[in-house]
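What follows is a short report on a single structure.
With one protein chain withheld, the remaining protein chains of the complex are depicted in position.
Residue numbering begins at 1 within each chain, and the chains themselves are lettered A and B in the order written.
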Amino acid sequence: MTFLTYLISGLALGSVYAIIALGYTMVYGIAKMLNFAHGDIIMAGGYVAFYAFSKFGLPGYLCIILSIIFSTILGVIIERLAYKPLRAASSLSVLITAIGVSYFLQNAAQLMFGSDTKIFPAMLTDGSLKLFNGQLTISYLTIITIVTCIIIMVGLTTFINKTKIGKAMRACAEDKGAAQLMGINLNTTISITFAIGSGLAAIAAVLLCSTYPSLSPTLGSMPGIKAFTAAVFGGIGSIPGALLGGILLGIIENLTKAYISTQLSDAIVFTVLIVVLLIKPTGLLGKKENVKV
Amino acid sequence: MNPVLEVKDLGIDFGGLTAVNNLDMEVYPNEIVGLIGPNGAGKTTVFNMLTKVYRPTRGQMFLDGTNIEKMNTVEVNKAGIARTFQNIRLFSNLSVIDNVKAGMNNLYEYSFFDTIFHTRKRNDNEKLIEQKALDLLEIFNLSEMKDVEASALPYGAQRRLEIARALATNPKVLLLDEPAAGMNPQETEDLMNTIRFVRDRFNIAILLIEHDMSLVMNICERIYVLNYGTLLAKGGPDEIKNDEKVIKAYLGD
Partner (left out) sequence: MKNIFADLFSKKNRSRTISFLMVTCAYILIEVIMNTVGMSRLFKSLLVPTCCYIILALSLNLVVGISGELSLGHAGFMAIGAFSAVIVSGLTVSSITNDILRLVVSAACGSIISGIFGFIISVPVLKLSGDYLAIVTLAFGQIIKSLITNIYLGFDANGIQMSFVTNTLSLEGGKMLLSGPMGATDTAKISNFTSGFVMILITLFVIYSMINSRHGRAIMSARDNRIAAESIGISITRTKTLAFVVSSILAGMAGALYALNYSTLQPAKFDFNTSILALVYVVFGGLGNINGTIVSTVVLYVLPELLRSLQDYRMLIYAIVLIVVMQMTNSAKIKELMEKLGKKIFKKGEVKE
């Protein structure tokens, strides 16, 4: 029964990773860049929700909506100002810029909100569900997290496959040049991708902060790196891959913490990643690219 | 005389699509052989199989009587096959002379220990490398540009540099993939002379893919014609010129 508890909480953690990983994977798929500042958008989203709830006393759902709107706008602004001028630049220049943006967000947050850790309030729910005569306790938050992840996955997959914008995104991911020749506006498509990724980051922020209720300017770093790992794990650029990678990572992390060692959980998670990449060099669901000679 | 390069029943499929099939080919020492055919006939694919960029699906390849089936690209080069590429592949950030020197990586070897401690072995070998590189650059008329970055070279010079680099590996067989592409008539003329000179000077066999028919007919002693991945005809330039099948393949029905 305890195993099941760990498994379910791992599933919830994995769901958060998956939601963050989606942001990485979509941006990578279309703009071919590693957006290192993605983790810090989570942090920004967390602060917005925090202040909306504790300073202005808004209801939980409104806080989340505000947080989503803010993060979405922030993501698009960052893309327009920092990344757009670098479309033709080397990937390393873009990477360094993303690192700069990440530092900027972290330090701006530190200036504005202070470097102390804030306790994130339970804005969603704090009850829990008891099953099997109380042997198995699942918090409502866990259920909400997993359900949210499922809804996002289904919604996003439908969006990508069925809508015109979604098709444009897939086209850009496949071949930017050809997509533009077909009349697809590359800049708009990339902006939309950033908007979606950042909005998802805000959702992840609220879920993450509710599960681990502490908020600080560096909040996004570690989940960011983990989610990025999850995206690579599943095959970067692939949406089902991000889900699979995120969930697996969350479960592995939680189970190692429970049964092997808390201190070594990071080492074990990253070792699993390396092993997976050695067996499948492009991740679990990644595609192999061929070089023409 | 035994062929230096021999290909028997060579074939490759790409996911059900047969790109090259049933190819038999021999290249004898000191020979200049042409490999021609319409676009998409599979000429470059043959080069890619010979140099193990692609693994053939069927058939055997022999270099100087040795089966090269199990070798990889690096080993094939060490065994004696060097090539150039249709879409030029130079080391664009290296100087012209370093491009050629890189080709001598396995020719004058010294260890990393020698490198760090600047041993006599290293210095002697570097001198030999320098000498041979300058010699090759002279042959290909690149001496004056030896310190220029390879990417800054004009197109024709880039093609010549690629040949020089391939020759630096001391091959038995040199594969040239459209060496005259993008060259003007004068450059092509010079190139023909250089190819002949190189063959005589280094005693090697040359197999070349080319679309410039005057070049092919001029310098090739024998020609293989590929069409849709299979051998359409082979023979001397005059035979090929008058072969009806070949004319048909090039001009259409």
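As a working rule, a contact is a pair of C-beta atoms (placed from the backbone, for glycine too) under 8 Å apart; a residue touches a chain by one contact, two chains touch by 3 or more.
Because the structure is a prediction, the values reported are computed rather than measured.
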{"item": "Touch criterion as defined above, residue of B:A168, B:I206 or B:V246 at the omitted chain", "value": "B:A168"}
{"item": "Touching residue (missing chain; options B:V27, B:V46, B:M61 or B:I129)", "value": "B:I129"}
{"item": "Contact residue for the chain not shown (choose from B:N21, B:T45, B:N77 or B:N227)", "value": "B:N77"}
{"item": "On subunit A, residues whose C-beta touches the chain left out of the figure", "value": "28, 34, 82, 85-86, 88-90, 92-97, 99-104, 106-108, 110-111, 221, 225, 228-229, 232, 236, 261, 263-264, 266-267, 270-271, 273-274, 277-278, 281-283, 291, 293"}
{"item": "Touching residues on subunit B - with respect to the absent chain", "value": "51, 53, 72-74, 77-78, 82-83, 85, 89-94, 98-99, 101-106, 108-110, 112, 115-116, 118, 122, 125-126, 129, 147, 165-166, 168-169"}
